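All protein chains but one are shown in place.
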């Protein structure tokens, strides 16, 4: 097992199965697009272990608490790691993180979007360490997300051959 | 004529004229910024053949139907291809697509943003095929877009010399 996957196992974390889409939904793009040494990572949301889209649904700061939002962002990190694992075979091939764009489904005026997306950043930093895991980041509130998920995150990372 | 442009012609599709801006609007940036082997593509919206911004205006899921939204995303693909053609001379110089960021002007809680942006992705895949056309993607709902357009898309692609 790779170093990153050992660390995930030691933390008791499992990666979800491939996204199980609701009926009639077509997503004509890969979850990770490898071009040269770059992994362009599509917008991901939180998933359950069986790959289904994870509740709770709706807006952070309304029906979803800040702490729930942070856990959904952490789950979204696991969704992204699962996609990277399927695409790359080994999570150690993620050489370094470059940028992360975090989107929170929230009520107008909700001001704690960074605290929500920290659930993602903290897990990536714990797994990859401060040098490889370091990433530029924005964390904003959006009007709507697919399937009414509460958090969506896209990213870019450098990979090794 | 290039391969991609032949395909457009065979599909009966025309590229719009350069964006005809409303009076007093200044956009101090290029629609495509070429740096090295990369085309950084600014946010584009749907245009009519004469270059004017395309109606309908407003929010998908309110005054604009899902199917209208999808057609506006398809028109936005043509706007982007028109900008790339003007910048590169030949659409075959778009070597491969990397990432696409789709923004839908919609009511809070609208959940079908991916189906809207599929209008873009499906045309790019039809023109460039599954290998060159493949792109990472996010599709989100936003509070507002310039000129009250319903769809805006930015992207990044690799180009050849």
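Order of writing sets the labels: A and B. Residues in every chain begin at 1.
What we mean here is this: a contact is a pair of C-beta atoms (placed from the backbone, for glycine too) under 8 Å apart; a residue touches a chain by one contact, two chains touch by 3 or more.
Given the structure is predicted, the values throughout are model-derived calculations rather than measurements.
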item	value
Contact set of chain A toward the excluded chain (per top definition)	96, 98-101, 104, 106-115, 118, 121-122, 125, 134-143, 156, 158
For chain B, residues in touch with the removed chain	25-33, 35-36, 38, 40-43, 58-59, 101, 103, 108, 142-148, 152, 154, 156
